[in-house]
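Every protein chain except one is present and positioned as in the full complex.
Labels for the chains are A and B, by order of writing; each one numbers its residues from 1.
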Amino acid sequence: MLRYSLKRLLSLILSLAVASLVIFFVIEVAPGDPASFMLGINAQPDTVAALRAELGLDVPKAERYLAWVGGMVTGDFGTSYTYRTPVARMIADRLWVSLPLALYALMLSTLIACPAGIYAAARRGRPGDAVVMGATQLGVAVPNFWFAMMLVLVFAINLRWFGAGGFAGWDKGLLTGLHSLTLPAIALALPQAAILARVMRSALLDILGEDFMRTARAKGLSRRQALWRHAVRNALIPVLTIIGLQFSFLLAGAIIIEQVFYLPGLGRLVFQAISARDLIVVESVVMLLVFAVITVNFMVDLAYALVDPRLRART
Amino acid sequence: MSRNLALGAILSSLVVLAALTSFVWTPYDHAAMNIPDKLQTPNATHWFGTDHFGRDMFSMIMVGARTSIAVALLAVGIGMALGVPLGLAAAARKGTWADELIMRGNDLVFAFPSLVIAILITAVFGPGAVNAIIAIGIFNIPVFARITRGAALSLWEREFIMAARVAGKGAARISAEHILPNVLNLLIVQGTIQFSLGILAEAGLSYVGLGAQPPLPSWGRMLADAQTMVSFAPHMALIPGVAIILTVLGLNLMGDGLRDWLDPRLRVTRG
Partner (left out) sequence: MTLLEITDLTLSIGALKILDRVSLSIAPGEIVAVTGESGSGKSMTALAAMRLLPERAKVAGHVMLEGRDLLAQSEAAMCAVRGREIGMVFQEPMTALNPVRTIGDQVMETILIHGAMDRDAARARAREVLERVGLPEDRFPLSRFPHELSGGQRQRVVIAMAIALRPKLLIADEPTTALDVTTQAQILDLLKGLVQDYGMGLMMITHDLAVVSDMADRIVVMRRGEVVEQGATRQLFARMHHPYTRMLFEASGHRVTLPAPPPPAPLLEVRGAVRDYRLPRRHLMRDPGVHRAVNAVSFTLNRGERLGLVGESGCGKSTLTRAILGLEPLQGGEILLDGQPVWSGHRPNLAVRRRMQVVFQDPFGSFNPRHRVERLVTEPFHLLDSPPRGAARREAVAEALTAVGLQPGDAGKYIHEFSGGQRQRIAIARALIIRPELILFDEAVSALDVSVRAQILDLLAELCAAYQLSYLFISHDLSVVRTVTDRVLVMKAGEIVEQGETARVFAEPQHGYTRALLAAAPTLPEVGAA
């Protein structure tokens, strides 16, 4: 188990290293001179030179990359050119919106999808299955940001159960904060839940066809007992894979959903940065998102080993 | 042919038909503004109503279908053109450094959701439909590479591949002659699914302004326009949304139906 974890950790670090190289290359090397890019074509030569000095563009690229990575490791993400504030602090503020939103949605999606998938698999071919499958088929097809607009229309504008947008902040209490994230989280979660429920169902159906399920029935377990005791845990392996993948979709989706609800999260930050050509901010936010995805996949790998004894043994 | 497949095929071909027709005919010029007629709900002259500039929504939906289909189709094309050969090569060299390199590369690309790729590209090159195609296409590469490799690996274990090797055929020839035709069904099904995901992704990117730019009409941007009007002109949001849902639903139904129809195992039990 320890060896397995170390191996995954090594591949995590390697992935992060390569990902940071790619991002660095796209942002700082591909556009030619980032300073004149950020200032636009009408910039004065001396302003460009000042920015070059500020960004440290005169040092060799390799050195700049190392400085950038080294800075991130110690929590220094540089200074935003447009806002004149440390990028780390800007990100930290926004992260307190985006991360809870993604986690809230992940929780909702898992809580809805797993029971729905198990229910559908247990009633395979019967009306209950058909209803769940029909609903998921529709859920998969709905764009989450459109669903978000509809939620605003119904629950915020017509019923007035929620605010139409904005974020109350955490300092007014946990519940107030959660309340303003609820509609966005539902909008994010339901389409993902539809996918997850389908995966859960089909993984279970695959396992129901396995020999050991027949063995379990021959021992005297009822259909339902066999499903719960033998199928669900085996089905967790593909389901965990999808949950891991979904986290990245939820994080990316959160960026879009923030636009609908005017939430001050990473999404708004990055879009403002793009229009202001603030490459430093874009670079950091993208790296952070990729870091989150890779780390979550690392945790999923560890979770596999908890579920599957074969992996634990294999190193 | 199952009911799913039929329904899916009908929905999908309706959308394709709308897109193709828009090249020769739309009820109105999709870009023509007509402020006096703005924000009409669906009626006899404007079947889907008009937007806040008085543009005909029906025409915009037809032309928007064009953008959606073109972006998604090209993105799937990029994914297949690069992903399938990579997957075949990885399977043919299973366990070697080449396989390892391809698969680790795939894992890495998976860490960049298409939105993140789009953000990167847009930050440097500016927004546009082409960037959306590239962003979604890059994300499709590992999808096709993985599915091709997975299916090819199990085929490489089969004895007919061994027989081909005994007949002196090399890995490239075997991949083309024996592996590819046997994974084609799977690729068609996955292709339909990625196509529908591509349409959703394009809508999302255009909605946040990273995709199609004016004057190119797009369902995602119609929704962005509708956002501020949703309380008094809900049809502006409803209609493009329903268009996206029906298209994606149709493609997914078609994918599921094709999978059942093409899978010989399922066909045996049916017969």
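Keep in mind that, in the parts below, contacts are C-beta pairs under 8 Å (C-beta built on N, C-alpha and C of every residue); 3 or more make two chains touch, one makes a residue touch a chain.
Everything quoted here is computed from the prediction, not taken from an experiment.
*Asks:* Considering the entire complex, write down the shown chains that touch the omitted one.
*Replies:* Among the chains that are shown, those touched by the missing chain are A, B.
*Asks:* Who touches the missing chain here, B:A164, B:L216 or B:M229?
*Replies:* Result: among the candidates, B:A164 touches the missing chain.
*Asks:* Could I get the residues of chain A that touch the absent chain, sorted low to high?
*Replies:* Where chain A meets the chain not shown: residues 3, 6-7, 210-212, 214-222, 225, 229-230, 233-234, 307-310, 313-315.
*Asks:* Using the document's contact rule, name the residues of chain B that touch the chain not shown here.
*Replies:* 158-160, 162-169, 178, 181-182, 264
The rule is simple: only the chains that are shown with their structure count from here on.
*Asks:* With centres defined as the mean C-alpha position, give me the chain A-chain B separation in Å.
*Replies:* So the centroids are 21 Å from each other.
*Asks:* Residue numbers of chain A touching chain B in their complex, please.
*Replies:* Chain A residues touching chain B: 11, 14-15, 18-19, 22-23, 26-27, 30-31, 37, 137-138, 140-146, 149-150, 152-153, 157, 245, 248-249, 251-253, 255-256, 259-260, 267, 270-271, 273-274, 277, 279, 282, 285-286, 289-290, 293-294, 297.
*Asks:* Using the touch rule from the top, collect the residues of chain B that touch chain A in their complex.
*Replies:* Interface residues on chain B, with respect to chain A: 104, 107-108, 110-116, 119-124, 196, 200, 203-204, 207-209, 220, 223, 226-227, 230-231, 234, 237, 240-241, 244-246, 248-249, 252-253.
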